[in-house]
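With one protein chain removed, the remaining protein chains of the complex are shown where they sit.
Let's look at chain A:
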Amino acid sequence: MSSASNPSTQHTSTIGSIGTPSRRNTELALLVFAVVIPIFAYANVGLAINDQVPPGLLSYGLGLALLAGVGHLTVRKFAPYADPLMLPLATLLNGLGLVVIWRLDQSKRLTNYAAAAPRQLMYSAMGVALLVVVLIFLKDHRVLQRYTYISMAGALFLLILPLVPGLGADVYGAKIWIKIPGLGTLQPGEFAKIALAVFFAGYLMVKRDALALASRRFMGLYLPRGRDLGPILVVWVISILVLVFETDLGTSLLFFGMFIIMLYVATERTSWIVFGLLMSAVGAVGVASFEPHIQTRVQAWLNPLREYQLSRAGTKDGILHSEQAMQALWAFGSGGTLGTGLGQGNSDLIGFAANSDFILATFGEELGLAGVMAILVLYGLIVERGVRTALAARDPFGKLLAVGLSGAFALQVFVVAGGVMGLIPLTGMTLPFVAYGGSSVIANWALIGILLRISDTARRPAPAPAPTPDAEMTQVVRPS
């Protein structure tokens, strides 16, 4: 009567790894959704401002759909196993950014600017084109490993470019732009971000054992040897130099933070994070104590209302007083929980940089807390997919590169959002995909392209295992 004697009740379970499906159709469905949402928003803005469905609805919708379609077909052809979420998330953020930039173009108060939305659409097209180029020509992300030190040189070159006299452009204090005659301005730091991630990944992959193992334990922390501190000191000095000469806290924080994240991931030693936080705190406070531009930013962060009043009163004491920090806070405040509705806020009062550095304030006012949280969750999901890619990647270089790129992406969102919301001093960085700015959009599409390539390699079904000893012939005992 035992169950064993009754074969029909016997079950044998087989445990095997799931053959990963390519999920391309999921991506397509999400992409359609991600294109429809900005079109809805676009119609909403038109109805709110001009009482009519905007005439450009069809062309903008088609433009965005075309970008999404090209991206999707390229992924389908060249990276069939890539993550299904990154492309829709990036498309949605880019589309929402376009709508809000167009909405600010419509503002009667900001008429002194050329229409930014068509140019942003063109930049987005260039970004997607770069994504396509990355996916077609970067067949295997490990190729980048060969260019470890070239990437370092390239990144340093890009970082130094804005300081070259005649080429660099000082835009309201921060020297992070270069002027290309006839083409406009460019932020080389956005591209340096990717090059530095490649360099850090290649470098740490080789050195991580020395950095992780040669250490003494002291008060629960692993203290690295003095000579192993070399690289972190070099990166620290460079980031401090960036801070001093380009007077941009954001870029400096981004590069140093990215290095610390990758160092931590490569070595699994918490002590690096402790060191990194201490060093960046020391560096930031030290530089802020003598650099006037940074001091202005810190003042605007600590006393936004006083700076606003000084600026309104037209105080001329040699210091640039900024109204914007306070205006951004007011925008968030007047938005409340559910916002005023698209096209119905007054965030365009911020004026200069309303559609680039301060674009999050417009989201905050017109979509409210609920909308800003959704935007931040969308960013969080992109970062999550990046880290997930790193976990799934089979090679250490790909792991480190994916972590570095998504870490840089996360830090950039934090630096910008934190700056606009008054959590940290404001810096001149742009919110990835959303803010107006060609360099940022193009560089971040390239970043998504590299992440898609790594995730395609990571999620591709594992290659057939190498011949195992099981397959070898058994020697036959011959009676002698």
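Going forward, a contact is a pair of C-beta atoms (placed from the backbone, for glycine too) under 8 Å apart; a residue touches a chain by one contact, two chains touch by 3 or more; residues count from 1.
Going forward, contacts and distances are computed from a predicted model.
Between the names "Homoserine O-acetyltransferase", "ABC transmembrane type-1 domain-containing protein", "FHA domain-containing protein" or "Capsular polysaccharide transport system ATP-binding protein", the one given in UniProt for the chain missing from this structure view is "FHA domain-containing protein". Note that of A:L47, A:L163 or A:A210, the residue touching the chain absent from this view is A:L47. Residue A:A34 is the one among A:A34, A:A390 or A:A443 that touches the chain missing from this view.
When the missing chain is restored to the complex, the residue among A:V143, A:L305 or A:A374 that touches it is A:A374.
By the touch rule set out above, chain A reaches the unshown chain at residues 2-4, 7-18, 20, 23, 26, 30, 33-34, 37, 40-41, 44, 47-48, 51, 84-85, 88-89, 92, 338-342, 344, 367-368, 370-371, 374, 377-378, 381, 384-385, 388, 392, 468-472, 474-477.
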